Every structure is written in structure tokens, then in C-alpha cells.
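Reading through the C-alpha cells given below for one structure.
Only one protein chain is missing; all other protein chains are in place.
Going by the order they are written in, the chains are A and B; count residues from 1 in each one.
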Amino acid sequence: MKWRGFLKGFTPAGVLALLLPAIVLAQEEMVDPMAAITQMTGDLKIAADTVWTLLTAFLVFFMNLGFAMVESGLCRSKNCVNILSKNFIVFAISSIAFWVLGWGLMFGDGNGLFGLNGLWFVGGADNSPATGGAYDGVYSSIAWTGVPIWAKFFFQLVFAGTAATIVSGAVAERVKFLSFIIFSFILVGIMYPITGHWIWGGGWLAQKGFWDFAGSTVVHSVGGWAALAGAILLGPRIGKYAPDGSVRPIPGHNMTAATLGVFVLWFGWFGFNPGSTMAAVWSDIGRIAVTTNSAAAAATLSATIAAWLLLGKPDLSMILNGCLAGLVAITAPCAFVSVGSSVIIGLVAGVLVVFAVLFFDKVRVDDPVGALSVHLVNGVWGTLAVGLFGQASILSNTVKDGLFFGGGWSPVMTQLTGVVTVGAFTLVVAALAWLVIKYTIGIRVSAEEESEGLDIGEHGNEAYPDFQVATRGALHSR
Amino acid sequence: MKWRGFLKGFTPAGVLALLLPAIVLAQEEMVDPMAAITQMTGDLKIAADTVWTLLTAFLVFFMNLGFAMVESGLCRSKNCVNILSKNFIVFAISSIAFWVLGWGLMFGDGNGLFGLNGLWFVGGADNSPATGGAYDGVYSSIAWTGVPIWAKFFFQLVFAGTAATIVSGAVAERVKFLSFIIFSFILVGIMYPITGHWIWGGGWLAQKGFWDFAGSTVVHSVGGWAALAGAILLGPRIGKYAPDGSVRPIPGHNMTAATLGVFVLWFGWFGFNPGSTMAAVWSDIGRIAVTTNSAAAAATLSATIAAWLLLGKPDLSMILNGCLAGLVAITAPCAFVSVGSSVIIGLVAGVLVVFAVLFFDKVRVDDPVGALSVHLVNGVWGTLAVGLFGQASILSNTVKDGLFFGGGWSPVMTQLTGVVTVGAFTLVVAALAWLVIKYTIGIRVSAEEESEGLDIGEHGNEAYPDFQVATRGALHSR
Partner (left out) sequence: MKWRGFLKGFTPAGVLALLLPAIVLAQEEMVDPMAAITQMTGDLKIAADTVWTLLTAFLVFFMNLGFAMVESGLCRSKNCVNILSKNFIVFAISSIAFWVLGWGLMFGDGNGLFGLNGLWFVGGADNSPATGGAYDGVYSSIAWTGVPIWAKFFFQLVFAGTAATIVSGAVAERVKFLSFIIFSFILVGIMYPITGHWIWGGGWLAQKGFWDFAGSTVVHSVGGWAALAGAILLGPRIGKYAPDGSVRPIPGHNMTAATLGVFVLWFGWFGFNPGSTMAAVWSDIGRIAVTTNSAAAAATLSATIAAWLLLGKPDLSMILNGCLAGLVAITAPCAFVSVGSSVIIGLVAGVLVVFAVLFFDKVRVDDPVGALSVHLVNGVWGTLAVGLFGQASILSNTVKDGLFFGGGWSPVMTQLTGVVTVGAFTLVVAALAWLVIKYTIGIRVSAEEESEGLDIGEHGNEAYPDFQVATRGALHSR
């Protein structure tokens, strides 16, 4: 590790020979060597940006595994195959829905509400990786990044898929497989892209000065609001809330899987946040990695302490959800705040998630994995945090100074506007979508199937057929 | 995310200072600054290509985990330690075998059938990263990519390892541990490199105009043919096929692990296919990521539907194998076809794999994890798809237009030639290898050990000693 890589890179003499063909080629085609070297440098810039964008997108894709493991691990073994199937197929659905229509609605040139050009199959005119004034196409809102169109599409697709997979956890253990698939298609093909257009597609919130760097609102709270609509309309799982008002805890069947899932999500978030530069911007990506990590670490610790004080012992599922809460909260502000601020944002997130879990049980919204407490509550918190902790000096031409840095209440109110309007739109449209599905094919499995487990009912499979389940057939612990 | 990374990269004034030492150094050593900057640019090009090649190779390495989890998850718990051990040690074996001999046979200069120069220990003359006419060494067939020799070796090694690990699944639950190790050494050290030389080593198929971008044939169907030979010679597991002709399903013991495995494989395939450029080619790697993902998504959906219609319910193992089928099928054509074509290739693959699973059971070839249906059948399909869907305009100087794009039957026949000859060679040589092992140390464990489980018999371990197995000792479900 002790070694000066910088000069080393330039010494091997043989390198020059490698470039001769390119230079000769350049000299034949162009006026002077300066133009040739300029083009080579430009190519390298695009290559570096594309490599960064794709590799971080792969990490975000990998978060699908994280969600699958967290959600199935925190539910009962009798529903494990069903949850795995939902979390697996949802990215396939998202891939098709975002290609067919979602991308165009979100990034196509249009009005302040949605895209109108190049709607179908990513088929509009486009000369990416040209940027800025040199860009000539219909997806101009994302022409700030100089990578090719399919790299842009893929990066945005994995974000869209994340929103859909968030819903999965909150409706787990009672939703019909087919109904979930249909809802996911609508979410990724239509709903997510519309609010996404408002913020990242050059729409009305972007014009108002609303900022969400990597998607606390665009992705997480949108997934959260859609999940809230589903959880309310589905109602709680049988046996969760007793008639006497008491809440029965239903422990997850596999904490190894749940912990694995959160590690994978933490790992994937290093694609989610630093990758949202969509360019290899050396001046920012390292700092964003550190703010992301620091918020996650702080939230893990504060959730642990909060759970220890409130519940008597440091419950592992609270530790894990604490980490996720910190990651969701830092997603919007990660590029706009200092490392110190990120620690504070995380500390708050970790406490918030513990109280939110208790709150949703108090109001009897049954959320088996804590998805609302993590993604909705902390998606809102993180979005507001931009207005509180943002500093104009950290990333030029972006946010104004936030409340705690002398910017007054104005940035907070702008952020709040986005939180409220995106939330209202998504909650209403998601409720409508769930209702249409409810009154056509239905959204909830039969009480008998729910008791027996959705694995047999929906898939004809068992997750662990070789093992003796503790109280096979009994409702409360299988 | 809304932020113009492009110009930003050039503004910080302090950067110039950083380069002063390099420029001063350059000025002392060279004639003019133009030469210095040209060399720096050349160095950066090699660096970007090497970073891309290595990071994608790491992703492909990670697929070993995917195979281990899919294969052990889809088998019974009593054989779990054995399958994990096979899948773990096989990459160690591959690493040694490909270093000792495989690399040289595959990429060494030789005749149309195999390499003859630089055979042992990657020890031949080589001045990589020099390319094209500047290359001076014995591995000229891979001198099209400008990365250093060990980066080339490592990238090719992880592909060779994949072929070996495919075999593992088809022979699971009955093959002897040592026999599998010996076969793997032969496969990676000798068989795989020979057919690989035909296609990627400048051999006779390459000269004929056969194209396989990332290895539907080179890796997947070769693994599949070797597995077919093993599965036939081993015979089915005890109890799989009843004397009355009925087929007894033997469900996998851990669907959490199997699902995790397929997610890991999907993730790793973003190294497998886009990485096969072996250079940070911004104009192609994004599109290849999207064709890869679209085929996987489409195949997941079509396999789900096919299983739903044929079997009554959407079986999770069919969903998972559908995804893998799509990934295998798109591997050969990923760089040569449009995104729309990739969706069609995937849709076909997902249906094919469901019928193939039923077919192999009908002909009583026992393949516990569906490896033949995934890798062999869809390796063939994907290779032919190049001749059907390929478009000359997508990647210049590669394929001709395929049948569906006006190219007639000729490209299909060329692809078919490769499929048949590689299949015939591998099937025959693999059968010979398995037979030699059979008549020396044997290939199948005793019936008693098979019933008891290979974990105790081969390793003296249990995978889950703390858990109550459902019917411990009983043959049919443990």
C-alpha cells in the first residue's frame, strides 16, 4: 500500500508504441494531432463515466437480493416462497414496464407533469452521450450526464425497480401473487415515472428548487406511500391485532437471511448514492460514500440504543431497520451535506424508525417488515433534511443553504412542498389502483390460504421441506 | 442526480499543479510535451480497460457463490455439505488447471484445433498490453484487447471456472467427491480450452465466421454437454424414477438459498456479458447490460406463465430457472442484437426451459437442478439466435445480418456447425473421461451412502446439525 502509483503510471516506455496506430489514424483523418488527442481524451471521459455509472447500477440491481432476504427473513417460513417469488419477479416486471413506457414518461420532453416525447420503448431521438447544448434529442432533462442512452436507461431502471420492491414487504403474507404483479407494473410503468418527472425529469418541482439527490422521495417515499395504500386496503394479517387491543409480535423465521439482506442493501447503497452522480466525478463520489456510510452507522447505533432503552434489549430487527433508516434518510441529502451533518441525520433516523414501528402498530397498520417506518418515514425525513442541513458550498449550483446554515425556512418549505404533493399524488393513485384490482381479481388470499401459508396456496412449494417446522399447521408460529 | 457532471470535471484549477511533476518528468525524458500527453492518455486508456476487465471478472468470480447456492438449495439437506464442497473446491481446481495448461491450449498460437506455444504456466513470450500489429508474443488471438497479460488470464479463468461448476449440478447427490475433482481438472485443463481455442483462440470455427460473444457455446453448452455425459453415465438418483414409469419430484431443501443464488448469478452476469468487451468501450457496454437484463426479465416472465399454465401454479424453481435460461440464451448474441430482439430471445428461452425440464424427466436423465435445461438447451438456443437476430450494424466487423434481418440461412448454418461440432467433441471426450474414472476409482457412491446422504459419507459433516430433519433417515424427503 505504501507506494507511489502516480508517477509509476507514466514510466513504462512501451506505452507510446500502443498509441501509434491511433495517432496515425488520427493524422490521416484529421487536421492535427491536437484534435486527435482531444478526441481520445473525450472518449476516455465518456468511458470513465460509463464504467462508473454501470458498475454502480449493478450494485443497485443487487439490492433486489437484499430486499428479498430482508423481507422473507422477517416473515414466517410458511410464506417464504411467496415472498421470494414476489421479490424476484418484481424486477422482471419493472424491467419490462420501465422499458415500454416508464422511461419515456419520466425523462421524455413534455410539460411540468409528465413526459410526452419518446414515450415508447426508449425510442425517441437521442444523441447521447452528447451533453448540454450539444445534446439533440427528446430526453433533454437527463442530458446533463455524458453517458450513452442505454447506460442512462439501465441506471434509472434499477432505481425504478427499487420503488416497486419496497411495496412488497408491507403487503407480505396476505397479498395475491398476481395482484401484486399487476400493481407493480402500474407503479413502475406509470406512477413512479410521473412523480419522478416532477423532480428528475425537469418538471415543476425541479423548477421550484426542490432537491433530492438520490431519491429519498423519488424512490423511497414513493414506494412507501404506495405500500401504505396497499397495507391499509389489505388490512392486517389474521391474528396480528387481538380484539382486546393487544399486539401480537410475529417474529421473522430467518434472522440470518434478514441480516444478510441488510448487509447487501448497505453494500448496494454505495451504488445508489455515489452512483447518482452518473459520472466519475472524483471531487464528490468519495465524500458521498462517506456521508452515506456515516449516516448508516450512526442510525444503527441510535436505533440500537433506542431499542435497548424502550424494549429492554437490543433487538436485532431494530438494529437492522435502524441501518436502513439511516440509509434512506441520507439518500436525498448525501451530496449536499457535510460528514458531520450526515451523522446527525443518521442519529435522528435511527430513533425515528424505532418509534415509527411502534406507531404503526398502535394505529393498526400491519407492516410485517417495517417498510413504512424505514422507507416512508425516513424518506420524508431525509427529504426535509436537505432543507435543514444543506450547504450551498458543498456542491455548486445545487441547493441553497439550509435552515441550520443560515438559509431560513424557505428551503425547508420547498422540500415540504415536494413531500406533500408527491405523497398525496402517490397515495391517491395507488389507492385507486389497489381498489380497481380489488374489485376485479381481488387483492387478498382467502383466510384459509393465509393460515395454511401462501407457499402452498400460491405456488405449490415449500421453502424448507426437509425441516421440521416447530408447530406445523399452527397459526401463530409457523 | 440533477447536476451537470461534465463541465464540473474540468473546472478545479488546482488540478494542473498535480500534473506538474509528470510533465516535468516527461519534458526531461522526451522530445516534446505532445509526446508526454500522448503517453499519459495511452496509459489512461489501458488503466480504464484494465479496471473494467478486472471488476467485471470479479463479478464473474462471484457467480461461483450463485451456483453453489442454487445447486445446494435445489437438492436435499443430507447432501448439502457435499454440494457446497464441490462447488467451492471446483474453482480452486480450475484456477490451478487453467494456469498450468488450459490458458496455453486455448490462447497459445497453434493450429486450428489447439494452442501449441506458451502452453505451460502462462509462460510464453508476451508484450501485453500491446495490441494488433504492436503485439509481439505467442498469445496473439487475444491481442485485440489492450490489457496486461494477468488481467487477460484472470478474466478468462473465471469463465473457465464457470464451465466446470455447471457440471456440478447435474451430477449432484450421487457423484464421488474425488471423481468430480478429477473430472473438473480434465475439463478445465484440456477439454474446455480446446473447443475454446476453436472459437475464441483463433481456431477453425472463428475462421469460419462463427460468433459467440460471451460464451453460450464456449462456456454454457460445453458445461452442459460435459454434464449430460456425467448424468447419463451415473444414472438417476435412487427413487427418482419408479418402476411404474412415474417420476417422483424431489424438492430442494432451501428455496431461500436457491433464490439468493439466482440473484447472485443475475448480478454476476453483468460482468459476464458486458465485461466480455474486455475494454471500457462506452459505445457498447451499456447496451449489452440492457440486452442481458431484458432477456433475463422476459424469460422470467415467460417461464412463470408457462409453468402456471402447464403445472397449475407458478413454481418458484421454474421462475428461477427461467431467469437463468434467459441469461444463458442472451450470452452469445448480447452484443449483436437489439434490445427488442433480446426480449424475444428471452421469451423463447423461458418457455424452452420449462419444456426441457419435463423432457429430461421423460427420457429419464436425472438432472437434480435443471442444469441441462438451462445451460445446454439454452446455450444451443442462444448460439443459434446469433444467426437469427444478429444485425451487422450493431457491432461493426462482427456478425452478418441474421435470418430475421435479411441474411438468409447461411449465418444460422454457420452457428449450427459450431453447436454440433463443439457438442459432439465435448460429449465424446467427456464420456471417455467419465468412463476412465469410472473404471479406475469409480464415479458413484454406494447405494447405502446415497440413502444416508453424501454429507456424512464423503465429509463426515452435517449441514444443519442443530435442526430436526423432517423424517430423519427416511429416503424420500430428507
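Methods note: contacts are C-beta pairs under 8 Å (C-beta built on N, C-alpha and C of every residue); 3 or more make two chains touch, one makes a residue touch a chain.
In this text the structure is predicted, and so the values were computed from the model without any measurement.
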| remark: Out of A:S77, A:S141 or A:T383, only one touches the absent chain, namely A:S77
| Touching residues (missing chain, whole complex) on subunit A | 1-9, 12, 21-22, 25-26, 34-48, 51-52, 55, 59, 76-78, 127, 129-134, 146, 251-256, 259-260, 262-264, 266-267, 270-271, 274, 280-283, 285-287, 289-290, 293-294, 296-298, 300-301, 304, 311-317, 319-320, 323, 339-340, 343, 464, 467-470, 477-478
| query | For subunit B, which residues reach the chain that was dropped from this view? | reply | 6-7, 9-12, 14-21, 23, 33-34, 37, 40-41, 43-51, 53-55, 57-58, 61-62, 64-65, 68-69, 72-73, 80-81, 84-85, 88-89, 91-93, 95-96, 99, 121-122, 129, 131-132, 144-154, 157, 177, 199-200, 206, 211-215, 254, 257, 260, 276-279, 281-283, 335, 395-398, 458-468
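By our rule, only the chains that are shown with their structure count from here on.
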| query | When the C-alpha atoms of subunit A and subunit B are each averaged to a single point, how far apart are the two points in Å? | reply | 30
